[in-house]
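Before anything else, here's the structure in question.
Apart from one protein chain that is not included, each protein chain of the complex appears where it belongs.
Our next item is chain A:
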Amino acid sequence: MPFSAPPPASGEPYVLSASLDNARHLSSLLRAVHFQDHATCFATASGLRVTVEDAKCIQANAFIQAEIFQEFAVQEESVMFRINLSVLLDCLTIFGTSSLPGTSTALRMCYRGYGYPLMLFLEEGGVVTVCKINTQEPEELLDFDFCSTKVVNKIILQSEGLREAFAELDMTSEVLQITMSPDKPYFRLSTFGNAGSAHLDYPRDSDLMEAFHCNQTQTNRYKISLLKPSTKALALSCKVSIRTDAQGFLSLQYMIRNEDGQICFVEYYCCPDENVTEAEL
């Protein structure tokens, strides 16, 4: 059950304060983007966005809209800080990660502003834990400039069809090659590993295909090590939209339904691999 934090000594309100009955609604989403230790949190009145980046090539965003929280208040136009995501997740799951039916960890999150730590109050079964996590100067985030008007190819698939494929990707391959085309093979995932090449083809009329809008044949390669973490988001999601623009930038958007049936989104942006060699078929 939500509880109110002690009022700040100086009387100045928290820049960000939020309450959540079930901390798992937040922790599971954050895990889906947890492939680096640090993340940037960005809060506005609409909700919270947590961003993780790597190698200046890949960016993952987890969106938790204000409606998911029981209480969500942002005093300034926007609040932004950098935080250690590993520590944040450890705190959110301090009562353990196994989900027994009926029990959940309640969360209250408070942030006084620039230079202050993020305060977490977690309660489960009458036991309260208080965590203070230091925040850091937010770093500049990549802007992939990916917008719907520039999309060349787009498909929406049921995640069920991709989960096993991503989990079993041949990691000895340096790249994951994605082919999207209005003609055969329509949608193909390829790897080129030590054993040989492997191709996974999804026909446009497959039951898994919810939407198929491919205008141009495009084949792009992405570093497999960068995309592999997206498997976590895929595992949680029910649907995924895969889009590419004219430059081959990839956008993966995962629709995740939480325990209470609420919808949240996680997206991954990835730029194509620079070292392009002759594709092996």
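Simple rule for what comes next: contacts are C-beta pairs under 8 Å (C-beta built on N, C-alpha and C of every residue); 3 or more make two chains touch, one makes a residue touch a chain; residues count from 1.
The criterion applied here is as follows: contacts and distances are computed from a predicted model.
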Among "F-box/kelch-repeat protein", "Cell cycle checkpoint control protein RAD9A", "Signal recognition particle receptor subunit beta" or "X-ray repair cross-complementing protein 5", UniProt-listed name of the chain not shown: "Cell cycle checkpoint control protein RAD9A"
Option touching the unshown chain, where A:66, A:156, A:198 or A:255 are the choices: A:198
In chain A, positions touching the absent partner: 161, 164-165, 168, 170, 194-203, 205-208
